[in-house]
Structure formats: structure tokens, C-alpha cells
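Here it is, the structure, as C-alpha cells.
As you look at this complex, bear in mind that one protein chain is not there, while each of the others sits in place.
For subunit A:
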Amino acid sequence: MHRLEEMWIAISTGILIIFMVVVGYQTFALGMGPPSNKETIDPQKVDQTEPFDEPGISKIGDNEYEVVMTLQAFGFTPNNIEVPAGAKVNFIMTSKDVTHGFQIAGTNINAMVMPGHIQKISHTFDKPGEYLVLCNEYCGTGHQLMSTTITVK
């Protein structure tokens, strides 16, 4: 084989291995993989099933909060979340109808929320401000109206 061919095969293979090692370490050692909780729920009985019978925010530790949230066309319940700066928030979500998205602009939070499945994702809000929350899965004629904000003080 040509010397230059050997060179670019070696370099590109090396780059791919570096990428996979870095991403693999992030995912499996640091828990930075995409949200992929595996619990299921009967999507027709969300309102009667714990913890979604009482959606809302609760304090579970020192500046740590749990948000139990249902997503339905075309809104988020609860939709008035307010936490202090530096708070770690654990979101537990499910959909009552179709597949919705849960994205918080300016953060790494981007989850798919499917009926029949319980999705979990955590984030620490260090910077105060109004965070825009968007549904980023087309869910019907009101999809573009499906948004809310999270206030961090």
C-alpha cells in the first residue's frame, strides 16, 4: 500500500478510536449519556398512577428538587417552576397522549417523552434567569404553542 494511504488510514482510525473512548467514558463513567430511563406506565391511567397523580415540585434535599411532570397537548404540568440558583432538579416525566419533547434552551436538557414511558433527567441550574422550555417533537396542531419557562433566582 502507498505510504500516504497507510498514513491517513492510521490517522482516521486513531481519531475514531479517540472519539469513541471519550464519548464512551462520558456515557458509562460520568453518566452523561442521553436520557434513557426504562420504566413504563399505563398511558391511560397517568392521573391515577403515582407519582403522576400529584404533579408538581418538591424539595428532596439541600438545594435539590424533584419535579414530577406530565406533558400533554399542548402544555407542561406544572408550568410555574421556580428554583434558587445552584439547585439540582430531577425531572420525572411522562406523556398523557402523544410523544412530546422536553428541551430547556441553553442547557443540555433534551429528552423525548413518550406515552407509556417514564423519562428522567437531571440538571443543575447554576445561572439565574428565565429558562425557555420547549416541546421539540411535533405533537399536533398546537405544537408551536407548547412552551413554558423555568425561573432560576
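Note that a residue touches a chain if its C-beta (ideal position, glycine included) is under 8 Å from a C-beta of that chain, and two chains touch if they have at least 3 such contacts; residues count from 1.
Heads up, the rule we're going with is that contacts and distances are computed from a predicted model.
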Missing subunit (named according to UniProt) among the choices "Cytochrome c oxidase subunit 2A", "PQQ-dependent protein", "YqhG family protein" or "Glutamine ABC transporter permease protein GlnP": "Cytochrome c oxidase subunit 2A"
Omitted-chain contact residue, chosen from A:T107, A:N136 or A:T149: A:T107
Candidate in contact with the missing chain, chosen from A:E5, A:D62 or A:E130: A:E5
Positions on subunit A where the hidden chain makes contact: 2-5, 7-8, 11-12, 15, 19, 22, 32, 106-108
